[in-house]
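Note that one protein chain is taken out, while the other chains of the complex remain in position.
For clarity, chains are labelled A, B and C in written order, and residue numbers in each chain start from 1.
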Amino acid sequence: MANGRRGASAAELEARLTSDARHVVKAVVVVHNETSTGVTSRLSELRRVMNRLRHPALLIVDAISSLGSIDYRMDEWEVDVTVCGSQKGLMVPPGLGFNAVSEKALAANRNAKLPRSYWDWQDMLENNQRGFFPYTPATNLLFGLREALKVMKEEGLENIFRRHIRHGQATRAAVRAWGLEIVCEEPLEYSHSMTAVFTPEGHDADRLRKIILQNFDMSLGAGLGKLAGRAFRVGHLGSFNDLMLAGTLSGVEMGLRLAGIPHKEGGVMAALDSLTPAAKVIEPAKVAR
Amino acid sequence: MANGRRGASAAELEARLTSDARHVVKAVVVVHNETSTGVTSRLSELRRVMNRLRHPALLIVDAISSLGSIDYRMDEWEVDVTVCGSQKGLMVPPGLGFNAVSEKALAANRNAKLPRSYWDWQDMLENNQRGFFPYTPATNLLFGLREALKVMKEEGLENIFRRHIRHGQATRAAVRAWGLEIVCEEPLEYSHSMTAVFTPEGHDADRLRKIILQNFDMSLGAGLGKLAGRAFRVGHLGSFNDLMLAGTLSGVEMGLRLAGIPHKEGGVMAALDSLTPAAKVIEPAKVAR
Amino acid sequence: MANGRRGASAAELEARLTSDARHVVKAVVVVHNETSTGVTSRLSELRRVMNRLRHPALLIVDAISSLGSIDYRMDEWEVDVTVCGSQKGLMVPPGLGFNAVSEKALAANRNAKLPRSYWDWQDMLENNQRGFFPYTPATNLLFGLREALKVMKEEGLENIFRRHIRHGQATRAAVRAWGLEIVCEEPLEYSHSMTAVFTPEGHDADRLRKIILQNFDMSLGAGLGKLAGRAFRVGHLGSFNDLMLAGTLSGVEMGLRLAGIPHKEGGVMAALDSLTPAAKVIEPAKVAR
Partner (left out) sequence: MANGRRGASAAELEARLTSDARHVVKAVVVVHNETSTGVTSRLSELRRVMNRLRHPALLIVDAISSLGSIDYRMDEWEVDVTVCGSQKGLMVPPGLGFNAVSEKALAANRNAKLPRSYWDWQDMLENNQRGFFPYTPATNLLFGLREALKVMKEEGLENIFRRHIRHGQATRAAVRAWGLEIVCEEPLEYSHSMTAVFTPEGHDADRLRKIILQNFDMSLGAGLGKLAGRAFRVGHLGSFNDLMLAGTLSGVEMGLRLAGIPHKEGGVMAALDSLTPAAKVIEPAKVAR
């Protein structure tokens, strides 16, 4: 239901569900954080619509590029199924997928008539109770996940979310300083984990990306679908810190120069300005080493 | 013979060797690139002095922080012993030491009367000829060295040296933009692999280093000896690229702000300016992927 | 169609397909090498039955524990779908699954009416042509696979199959010397990649497995299903050599002693006897190092 530059629309959802008096709609499926546009949908508002209309559809959320980077509240938002992967905020190589499933979704699964195997959770649930899997699990990635979760606990979820917020702000400060346009139109929906940026009309974003790759060995995300060639994407999530962001934005700024794309200088400085006041100085004396 | 902010002095060497008519001096020992100050001695001039005076002393050079980063010509400069390690420009973990030895030094070693074992190369040379070592070698590091040399061949020594020169220039551009003082006084002796920078009078360089470490997880080198507390050091050598340098200098600039050290803003931008014109744009079309 | 101690029966298949004049049966699904019993089904005979009866069912084969260990001929046996994983003979950590699909199976897939996503190959095929995946692939495991295939080419498929045959023979020689019973009843169907062995009546196979695990840090496979507690399994596949097999069988033999399970001594020696005559001596002189 996302229209490209904005998140899933609560108004649109309301219209659709209102017209569904017979409850033909079985599930509302939303991507929490849309990787292709850098837009984060406001799930709490969607849930509010569903509850107000007392619509029984399941709320199914793809949290692949938000989980572990952006605050996500499965219980509070009454999400029925969360789909996630290992390779983004969880900082593990790709290869693991996760489902978190509500009682309501489990009941629906038990009653469903569609022949299925891959989407049947029962086998997994039964085996998991005894510490097993119904098939050979990707053990190496599970060890990686265990370590990643340990690392995340050490930093603290709250701190991790704050770090991503800071990096999103600093990235947007740079984009604005360059005079470029952020794809996401709605400030309430800015993604904290990645930012998609339009190149000016007539300037090929893919050419910029290639110049940056070849000159600075940095691979930016491509614009996808309608954004192909018109936008590039800057990821700022997972195992990432202020100086990596500064290096990343420096690569973009130098790339803009080399590509001859019209822009104002100083995006990197704007990012540093954004980062530094927010940085509460940790004084040497306070540190135990 | 280095006086801190300059490299080994050819004039001073000339004076010393001229007064050594009886050839009591057996070796001239020089550090090629002084890590504590960021000063690179001009070895060719020292050798010229020795040759002009026909002084038979050995020329022994510590090339630990220059080899693989800064042009070094053992044959051309008639160096007798080069001492090097694995952990700088060779990009291998610390643990390996190397000696490159001239015929003249080998002869001196054979004739030397000082009891010694560690410095006796004969055992090593004999074993090496048969593919062995006189004792258990650090095999893992040797595998690492083999891979590192492969990586270096792929980039090309000339390109590696040029990259270090660019990074040294960009770093000094940043330092000048900040209005800070470079420790090395002699432009002909600027080190391409690291830059030492004075903090202004009354501003503790170690406090700055700690603030940067704690806020940005970046560990700068300390001022050593007379420079303790008065200077910090920025390394830019080995497995290092433009964006890592940009991130590094961003950390310094934000650290200067957080530490309240008087400076002008914009060092990072000056570095980007220095890097980008020099970067010959590699156009996408030219790249085979 | 496997009855536990034997592979899929060609006679039984013939009976089933003969009675299926209306071609209700859409696929014959067989496990090539049954991990729970150590039985390898003779696929060529099954295919022969299907061809003789001109039955149009697809032949679908699970080659998970045979591919890369036991000779497998998808084209010759006209297999329509081969299902495989990374974690057995391919020696890569678990996490990758593979499908090899015939034109006939692709056509069936295109015409199938069952709603499906996971089993729809079209998306993957289209993306693969351009060097992409329809979703984030498990990149690390793909790098591992590339290296594993390189290793396998170096050894040579023929040699790999021969090595597995030798290890199966040596393992069975040990089992017979101990006086224990091999689960697989049909010598033509002995698995080359793993051997399941009955413990004598009244002797718990799981207790034996635990004693071996705790005394020798070796984890044998458990008997599965009807074999639970009655059999243990010895894997001899993948990155495995003669001395690892000898160590494995030594662990079993010492475990039998410690568990007080009646057996004859000398299984390990029988295995060495089996291995050594087969080993063509590679004379030092012939080896280039």
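Everything below uses one rule, namely that contacts are C-beta pairs under 8 Å (C-beta built on N, C-alpha and C of every residue); 3 or more make two chains touch, one makes a residue touch a chain.
Note that this is a predicted model, so its numbers are computed, not measured.
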In the intact complex, which of the depicted chains does the undisplayed chain touch?
-> B, C
Residue of B:N99, B:Q122 or B:N140 in touch with the missing chain, whole complex considered = B:N140
Contact with the hidden chain, among C:N109, C:Q169 or C:S250, goes to C:S250
Footprint left on chain B by the chain that the document does not show = 85, 87, 93-96, 114-115, 118-119, 136-141
Touch residues of chain C, complete complex, unshown partner = 207, 210-211, 214-218, 241-244, 246-248, 250-251, 253-254, 257-259, 265-266, 268-269, 272, 275-276, 279, 281-284, 287
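One rule holds for everything that comes next: only the chains that are shown with their structure count from here on.
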Innermost chain by mean C-alpha position = A
Superposing the Cα trace of chain B on that of its twin chain C calls for a rotation in degrees, to the nearest 5, of 180
Chain centre separation in whole Å, for chain B relative to chain A (CA means) = 43
Between chain A and chain C, tell me the centre distance in angstrom, where each centre is the average of that chain's C-alpha atoms.
-> 41
Residues of chain B that touch two or more other chains sit at none
